[in-house]
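Only a single protein chain was left out; the remaining protein chains are all shown in position.
On to subunit A.
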Amino acid sequence: MPRRASWPLRAAGMAVAALALLPAVYLAVRAAEADAEAWALLFRARTLALLGSTLGLALAVTVCSAGLSLPLAWLTTRTDLPGRRVWTALLCLPLALPTFVSGYVLLAAFGTGGALEGPLARLGVPVPPVYGFPGALFALTLSTYPYFFLALRAGLLAQDPALLESARSLGFSPVRAFWRVTVPLLRPAFASGALLVGLYVLSDFGAVALVQYDAFSRIIYMQYEGAYDRSYAALLGLALVVVTVAVLVLEVWVRGRAGYHRSAKGASRRGAPVLLGRWRLPCLGLCGGVVALGVGLPVGILVYWAARGWGAGEGPVLGAAVNSVLASGLAAVLSVVAALPLALLGVRHPGRGALMLERSAYVGYALPPIVLALSLVFFGIHAVPFLYGTLVMLLLAYLVRFLPQAVGALRTALLQVSPHLAEAAATLGHTPPSVFARVTVPLMTPGWLAGAALVFLTAMKELPATLLLAPIGFETLATRVWSATAEGRFAQAAPSALVLMAVSALGVGLLLSQEEGARPG
């Protein structure tokens, strides 16, 4: 039986969960104002059809992202692939690219008359489809696979190599051992990645709109865009909340209650890397191909835009870059700290209450970001007016938005840290806080880093909350890119977008370079 959690932990968990539920509360307040006509609109067949097509897309993107990320995560953690750290930072980068930019990039590259359409056709290479379902699948898989990639990496790094070695000593072939031992142990990582990718697809508007795929978020966005009708929009938002809760319940049901930590004596250590041998070249090809499409292509198009409108270019972007790093960095730290009580409760004290607290972090995640931003406007101006318009307000918005990314990563890491280690330390006379700080926290390192990297990257590109809640005049790289593309000035957008990607790469590189050194043993 799990022990009951201490009261400070429960209080912290409840406080964070309350914050995470703000968007849902806001939607309920606004939906209460809806008239009969709005309810009738909600239940028409088209709403359901859109929901169906969006869920289908979410499922397809989740499966493709997982399939793409597993080999990439394995190659960068378990093998002697040359340049593993560089590959890792590059493979994460698509997360930092605002989806409205990646949509434009895709069209500019592969659309009719696009930069690559002609050359590819001449070479006889089929041009990837850019419109409708295939286009949306392609664009979203390319921009979301890093969620899986980072989660799976953290899972692989935290896994005890002794388990794999035991399997090999029992006569399993390497391939069989991989499928029978390594992959099943990654179940929590898959679950956390799937939640992030699947729910993200529900919320996405930018990419889906550009590739002309009919998605549910579009009709919500529309209500704000054109109709200024907050109550109908709120009803649609609540429908997404209901779907999210259903997905969360389903996920709990699928993942079961298995334990994932090692129970053997002795310390965990690093396993010997798998030598790729003659597979080295094809493996490099895979990484290179994904990086070429997810990073090389956007950078290429951005450079092309910048060159096309040479002279229309931008002045210095240093101030915006500093602001971006400051806000995203603080958001990353804040998110992993706030996620900790939820992950601890969910993993160490499982039970209905803890589970609900942990899951509440995800409730707002599938909502279009504008809804989330407005809920914080609502909360800020009415509840904490003295914070309204300050950086604190923006960080709160980032926290609510990105909390699930941190919770998932910490959860995955914590599941693989044996509680017995903490108990052993306690018997050696350490107090619980000291045990926590000296044993549990260091062992969770892959989770901390993956969570912080995810939040940092996605906060770098965040737009609606940044526009509405940042202190006035607080310009970030993402707002600069937005302000240039809004009127179709792509040449002006390009330099800021390139700096955004470069700074993100540096940030993630720096974070993940801690991985190896911090690893115990």
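As a working rule, a residue touches a chain if its C-beta (ideal position, glycine included) is under 8 Å from a C-beta of that chain, and two chains touch if they have at least 3 such contacts; residues count from 1.
Here is the rule we go by: contacts and distances are computed from a predicted model.
This complex has a chain not shown, and the name its UniProt record holds, of "Bacterial extracellular solute-binding protein, putative", "NADH-quinone oxidoreductase subunit L", "Cytochrome bo(3) ubiquinol oxidase subunit 3" or "Homoserine O-succinyltransferase", is "Bacterial extracellular solute-binding protein, putative".
For the chain missing from the display, the contacting residue among A:Gly389, A:Pro419 or A:Gly509 is A:Gly389, taking the whole complex into account. The chain omitted from view is touched by exactly one of A:Arg230, A:Arg348 or A:Arg401, namely A:Arg230.
Of A:Gly13, A:Pro94 or A:Gly111, it is A:Gly111 that touches the chain left out of the display. Within the full complex, the residue among A:Ser6, A:Ser173, A:Gln212 or A:Ser434 touching the omitted chain is A:Gln212.
In the full complex, subunit A makes contact with the omitted chain through residues 41, 46, 100, 103-104, 107-108, 111-114, 131, 209-210, 212, 218-219, 221-230, 308-309, 312, 370, 373-374, 377-378, 381-382, 385, 388-389, 464, 467-468, 472-473, 479, 483-492.
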